[in-house]
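Other chains of the complex are left out, but the ones given are in their true place.
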């Protein structure tokens, strides 16, 4: 069932390693079929080198396994919470990429310090609140998703397709599984630049709004004129 | 038309990726035929892996497309402003290479801290002024070029073939498209060293003039004795 | 004798180089056969490119060579002290990997700053005391092992399978030679993130205990639910 989606999700997970965003089994990508309301996701703890489309697990939006011999990623409840709340997204990606994770560990949002950032994210990359003890000890992975959704109560998830989970690491999303991985690659690059910028003297004030508008809107939305 | 130039520009764009100065479609190189007053430039948003000489767009110095099925780079007006004002240059390169972009984001010039820098740049790498809101909201890419040209009103563009656009990233130039890419590679290396030098205790005073003269002039100008 | 163990130890040493944890001959991995009380270890100063299973040296727990034409690693007495005191371990690994060594040189433990760390280490990575002059001038490599063992007098070596030897570098261990190398790779990654986190503003307080418990215990122990 959903062989194309499973192949796409498999390929997107392998891309994580090719882009050096993960080592061992430190990340996972999923994709959704909105008409069937089924999510295809990486199995837990499987190495990318050995991953085959047939290993990809299908779950419904309540987390029930619908197809697949393996256990889905332990982060599955986080992915599902995002799919349930962010109606337009088609793929979700989670990594522990070095520089983005550093900002997450520092519990600091990544300010928009340049046009590279503005080309992809319409403002700072937010960080979730630090989760309460009861949220950690309860349904932890679900509560991680809830913390992300709460962070976006006043931010448009389509304009800022990434978040830093406090003390943990980044999640990104997009129209497709591959798109969510591309955003993860760009986030890592932006995070590295911002980290080095901080080391060069501490100006962490964002670029002017006019420049943010110019760069984001020349690539996104109705008036975009970048690309073919 | 101008098949050799298009092949050279195509190759120089591919070199951006091979030298790890860009990811995805984050950079562009152009070249000019001064006798025909035509510029060959990368098409907008096309991946380097798929770029062929036939994809390269030819435009005149007013930006009118003369040949090519694709839209030229959205940064084309910046390139053209440089060709119109820097009469001796044959190629222009724009990247978001990590370390040079960090200095651009910090709106700080890169001081000449060592002979590696002095071998290629006769003084600091300047940063443009921060562009006014009206310049950003108006003909942005053209105004970016104007900001660069203004920065060089008191600097010889032949002696310092690179600039940092404030809040954005580097542009470099040279006698040829390939030469502008080589300068971009060297700028990135010099930017990394200067960034690390700053982290080691903050001395950001330039090297003595005599040493700058010695290194720049042994490789450039009439008395050069480096190379064959 | 013990051909399988020697092949496994040989492969684990070669993995050190493949994972970029070592250059030249800067590291060594060993493995133990608990029933025979014999340790297989890399010969001293041999390049990884040329290492063959037949080069691996077998020593008893007192350090006497039982098989092999080459001299064992000069760090052998450190490995043996760990095998004598940490009864459950099957492999030991020593590297000079860049970021872990930086923390060792700074004589600072690596605090648990995020869930990446918590997934593998149940608390901070400790640093040994600085060794006394007499310990250095005496049986140095044996005394290095004793300093490690002393550091773990109040830490469970199964929960924190890594240590930083002050002024020197990391040792890691695991159920097998390959497992000790995997821990060395993860330690290096965690050390890099913690170093960059420190550069971003100095918060080096550990994550909440509840989050540490959650991440360590979902991968380790009776209640683990990560993986297949």
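Chains: A, B and C, in written order; residue numbering restarts at 1 for each.
Everything below uses one rule, namely that a contact is a pair of C-beta atoms (placed from the backbone, for glycine too) under 8 Å apart; a residue touches a chain by one contact, two chains touch by 3 or more.
Predicted, not measured: the structure shown is a model, and the values here were computed from it.
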Number of identical chains in the whole complex, 3 of which are shown?
-> 4
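One rule holds for everything that comes next: only the chains that are shown with their structure count from here on.
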Rotation in the CA alignment of chain A with chain C, degrees, nearest 5 | 90
Which whole number of Å gives the spacing of the CA centres of chain A and chain C?
-> 33
Chain B and chain C, separation of their C-alpha mean positions in angstrom = 47
In chain C, the residues touching two or more other chains are 199
The residues of chain C that touch chain A in their complex are 113-116, 182, 185-186, 189, 192-194, 196-197, 199-201, 203, 207-208, 210-211, 214, 218, 225-228
Going by the contact rule at the top, pick out the chain B residues touching chain A in the complex.
-> 23-24, 26, 43-46, 70-71, 74, 96, 98-99, 101-108, 130-131, 133, 136-137, 140, 167-169, 195, 198-199
